[in-house]
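For this view, one protein chain was removed and the others were kept in their places.
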Amino acid sequence: MNMNTWRSTDELEDRPAFRDWLQREFPPLASEWTNEASRRSFLKIMGASFALAGLNACTRQALEKVVPYVRQPEDLVPGQPLYFASALNLEGYARGILVESHEGRPTKIEGNPEHPASLGASDVFMQAEILALYDPERSKSVMNGLEVSTWDEFLALVVQEREKWKSNGGIGLRLLTGHITSPTLLSQIEVLLQEFPNAKWHVHEPLATKAPQPIYDVGKAEVILAVENDFLGPGPAQLKYARDFASRRRADSGATKFNRLYVAESTPSMTGARADYRYALGPRALQEFGTALATEASLPSWGVPILADLTRNKGRSLILLGDSLSEEVRQFARNWNRPLQIAQPLPSNGDSLSEFMQHVEAGKIETLVILGGNPAYDTPVDFKFAEKLALVPLRIRLGLYEDETSALCQWRLPEAHPLETWSDARAFDGTATIMQPLIEPLYGGKSAHELMAALAGNAVVSGYEIVRQYWHAQHAGDDFEKYWRKSLHDGVVAGSAGGKSSPFAPSVRAAASGSGLELVFRPSPSIRDGRFANNAWLQELPQPFTKITWDNSALISPATAKRLHLSNEDVVDLKYRGRLVRAPVWILPGQADDCVTVHLGYGRTHAGRVGNGVGFDAYALRTSDAPWGGSGLEIVKTGLRHPFATTQHHQSMEGRDQVRVGTLAEFQQHPAAVAQVGEPAPGGDETLYVPIAYKGHAWGMAIDLGACIGCNVCTIACQAENNIPVVGKEEVARGREMHWIRVDNYFEGAPENPRIHFQPVPCMHCENAPCELVCPVGATAHSSEGLNQMVYNRCVGTRYCSNNCPYKVRRFNFLEYDRNPFESAPVLKLLRNPDVTVRTRGVMEKCTYCVQRINRVRIEAEKQNRPIRDGEIIPACAQACPAEAIVFGDINDPQSRVAKFKASPLNYGLLAELNTRPRTTYLAKLLNPNPEAEKT
Amino acid sequence: MNVPDETPVVAPGYDSGSVTRKITDVVLARPLGRGWLAGFAFAFALLMLLNFAIGWLLIRGVGIWGINIPVAWGFAIVNFVWWIGIGHAGTFISAILLLLHQDWRTSINRFAEAMTLFAVACAGLFPLLHLGRPWVFYWLLPYPDTMGLWPQWRSPLVWDVFAVSTYATVSLMFWYVGLIPDLATMRDRSAPRPLQFIYGVMALGWRGSARHWKRFKMAYLLLAGLATPLVLSVHSVVSLDFAVAIVPGWHSTIFPPYFVAGAIFSGFAMVLTLLIPVRKAYGLQDFITIRHLENCAKIMLATGLMVAHGYITEMFMSWYSDDKFDIYMTLNRMFGPYAPAWWLLMFCNVLVPQALWFKSIRTNPAILFVLALLVNVGMWTERYVIVVTSLHRDFLPSAWGIYHPTRWDWMTLIGSFGLFLSLLFLFLRLLPAISITEMGKLVLDKKESRQQ
Partner (left out) sequence: MNQNLYGMMAEFEQTEELLNAARAAFKAGYRKMDAYSPFPVEGVAEVLGFEHTRVPLVVLIGGITGAAMAYGMQYYSAVWDYPLNIGGRPLHSWPSFIPITFELMVLFAAVAAVFGMLLMNGLPKPYHPVFNVPAFKLASQTRFFLCLQATDPQFGEGTKHFLTSLNPIAIHEVES
């Protein structure tokens, strides 16, 4: 990429957009937003936009040479996206990505197939990072107190400070960071600590409260027992785990033997939803169960067959335990699992937060440098971090946002987003990735490397040089340039797996035991520990089991709700160890009785326009000695109500067989018995009309319910790919969410501990599409390849098509959503996928099977004068799916993967009895019960 | 219905002259009453409310209404079907009853036709407003657009465009043709020159020539013959908007006949609701006699029973079909979130009309008025239940939703009454509300039949 691309970036910059935005008679919110309370947010965006206007000059393409991933044109071909390999961190662990860049604007993030922690798939956080990059509310300038300052002024300060440190060896200098795996950064810290031996480095990661477990080969495990461990849920190794797990649940791949999964947990998790056996127990009972396992004493009756099963497969079985279980049980599990261990965790070797707090109280700290994180918000409440911080004379913060922590620091430096800066990071298994910038820092941010270099007295050097120098040191050979280019190109540094690591054990006392209601803390499935709170895509992402958006809730079991006379949306006071939080209640089937689960990450006060005041802050109850909860919770009904915005109001199947489930045994005896239930679809001959023949390609999709883990990434990948707007809580509450592919969630069986099913539902592209028949203007019609196409320009908005769609997958622009507070910031125009129309008010929209991708591949194939290969076209949802549950291709080609899926006896069409002839079909889900467990 | 001993359709003691005088005086002689002014002012205020609601709608978009996915149709469609239904009585009275030689229709057909036109005007409003992009409504009209694209003829909405516009046009012509001789009368009876001129222009120079009369009668008869299948077709087509869809609760072959019955049912209810006050206000009891009210009531009873039969058949079919979606839909209507609406419509449309079996009730204007009002409410509720309850829980439980009208929904509905009433008040003030020529003819024939 070179000068002309930066010029094109500049053209794409929002000056004109901004100008006409200013000139518009009805500014976005004033005109296009029904939410009455929107004037304030309108002013806020206005502020943001003004700020932006001044920042255009800062937006420049990186000048250093970065290397395109697939094609390597000398000059960028306008209209042709380029893909760059990089990585994103989650709690410090890298997940490799490929970033799609249009004329210098990153627009979409995909997993890097060559990276062990992504394997080409992605999780919701990776997908949403692209929105975070453009977030108009990131911190934009160096601040000193209330003054706007400059980087140079800050450097001047550092120079003075360094004089002091040199004299006293850095007494009172402290670094506070999150978990770090970046080899460059670690070495920089090391250098600093060597220069100033009295300085100290402390690490705080809100969700890593114990030495992390090693990584195991789930794919080789025949039997898995997960106790309060959501290994299929969000986490540094989720994508690998999901891929490996799903690979053992595929009946189509001729696998005759499934793995078997037992889950015991207090609150439903993605792992629990996939379990063959799930037990809902409170934390105390789980701990007892764990101990019983370890000691093989007083095992509950239902536990006996589990242990037998595990023992029978010893060496090929796993016991995965959550952080809330005691260390000795976890030790037992580690020993049990050793044969399947593939990677040691990579802990940072900084000192603990509790030690840090002691130093603060002792007044030992003079200068504090906080890299990232948000300790003022997410540290244990008993540390009183926020108020104690005042005891530190000089507080310096490098952060993406002006958040709760920044508010307490004098010097605040805008941090560059991972997509804006050179850096590196290691995956769970140590594999290192060199992170390339996709764009010059939009808001003039600095990277941690640059700050560390400054502290080390070497301010002039750029992030690029820092990272490059480090790797040059690692790679002595004279072919460094080649090595460097290859590493950048592949997105992984060859042979870097299993990097250096040293043990790190934060002081964790045993969870206080007691009686009465128990409290359980969980990270939010959508905004994690709160770091994604200002990301509207994630806030609006329906949470897997409650389908709640824009909120967290106190989850309780139906029985407990009955006992306490609580119903959904009741607001209660949670009294826990003398602290109190007010929270709305949600009744969740499968939740353990007498145990309340709250999600962390909400109730932010300085997150930004999107994240502020969403939900309640559960950290206010979280203490250092019981980070995952404990007993002694009291619930007091307040009589208040809090409305939730849920996207699925009804989670029972109503005896309709939309999700079809059977056991492996059944399937092997009568393959058809599982999927071919209910009313059969009418045959092709049962029609008065001449059936339309689809010669050439006939696109179709198959979704394997046996593989789906319900992680929602398809929804958000689709949102990123197709410029789908966020509509906000009010609109979601009205039933107007815009997601093109939703993940339906059903509970089956007794509410105490139901079976949980996921079903992703995109447009079915029915061959006899009911929607097309009723459109008065022919705005939706069939393509020659069987796509059910939506012509936005022609749509007049009768919404008849949606009424007549039995799957209700069509979405309507009831308002000008593109101008709502979440979409209207001019900078977000850079995020738009140029291949997809942004829809206007009053038109219908829906899943297109990513027709823009189909056409791109078609054009490529025609240019090379060859047929389109199977698997060459990948819709965004399929590409992101870690379980490879979604398969797309040409059903006219019997060799295609999708055709093979559809040939499986497990294949069935949703509501096919209506003779809609859906092109999207499902593979029934198979369970693998344990004959012995069945007896008990 | 022509048994001599029955209450006459015209009170005795009138000759064509006095009839003419009485009817034209309502317009020409009667001073502008305070009552009329108050009524018109009220109606006009509501009309302004409608304008406000529409203005906001165009600025913000249909999102100001309560509609959502799955319930993408709400008040707009309910109001449309309701108004178009009301618009059926007029043509039914003037066309079908003409062919059936029901002489009693004479004194109410003009009024009923006017009511039809205004109701259709209100109805026509809603399909336009409910569009996501109302400004491109003309894409539904039959012409190839700049891309050469035509309307999609398989869509019932396109059929609607043709059915409703045809119905509006034909009703208008039917009404106007009937008016021509009366306009001539107004021309000849009005004193002030400007009035003479205006009525004169509208009368097209009608002079009552025998030859003209012959062609006139023939044309009028043929129009009646054409309007009869038309009036049946219009609501059938409207019902196809639902019946063609696959939604449980919509997809039903019984819809056309039972919508038509419902339309005439509600139409006559509206006729009574309006006639009873009007005949009193303008002292037309001698022309619009108890006999008229009673006959309207009888028709209401008959059509009401047909509608009830429709409901029963619908329920039976959903049980008989053994279709799980259909059965659920039926039960959900009775006991689901919208159960109150369903029971209300059963009360208003099935229970209440049974009172009409009794002559004492059929001949009591006050009671009839209340009863007719209830039926109006019931028929609106019926459309609400059909539209909303069918959509809010269809095939996939995961996609089920709920619909709550917003204040903008209500404003548009109430505002449409403003449009309707404003037009009606103007009509009463400016045109003969009863056909003069036909009444003149009628009293004459009656006299002859008495002489024999």
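Order of writing sets the chain letters: A and B. Residues in each chain are counted from 1.
Everything that follows uses one rule, which is that a residue touches a chain if its C-beta (ideal position, glycine included) is under 8 Å from a C-beta of that chain, and two chains touch if they have at least 3 such contacts.
Quick caveat, the model's predicted, so the values are computed rather than measured.
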Selected residue (touches chain absent from view) among B:219, B:351 or B:430
B:219
Options B:10, B:43, B:98 or B:158, residue touching the unrepresented chain:
B:158
Answer key for A:91, A:351, A:378 or A:767 versus the chain not shown reads A:767
The one residue from B:294, B:314, B:409 or B:438 touching the chain left out of view is B:438
Touching the left-out chain: which of B:55, B:142 or B:283?
B:142
Residues of chain A (touch criterion as defined above) contacting the omitted chain
689-692, 766-773, 778, 781-784, 917
Contacts of chain B with the absent chain, listed as residue ranges
15-17, 20, 142, 144, 148-150, 152-154, 156, 158-159, 162-163, 166, 169-170, 173-174, 176-177, 181, 184-185, 187-189, 200-201, 204-219, 222-223, 226-227, 229-230, 233, 237, 240, 436-438, 440-441, 444
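We take it that only the chains that are shown with their structure count from here on.
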Taking each chain's centre as the mean of its CA atoms, chain A sits from chain B at a distance in Å of 57
Residues of chain A that touch chain B when the two form their complex:
26, 31-32, 34, 648-656, 658, 731, 734-736, 742, 744-746, 759, 761, 770, 773-778, 794-800, 802-804, 806-808, 810-816, 841-844, 910-911, 914
How about chain B: which of its residues touch chain A in the complex?
59-64, 66-73, 130-133, 136-137, 139-140, 147, 149-152, 154-158, 161, 241, 244-247, 324-325, 328, 391, 393-402
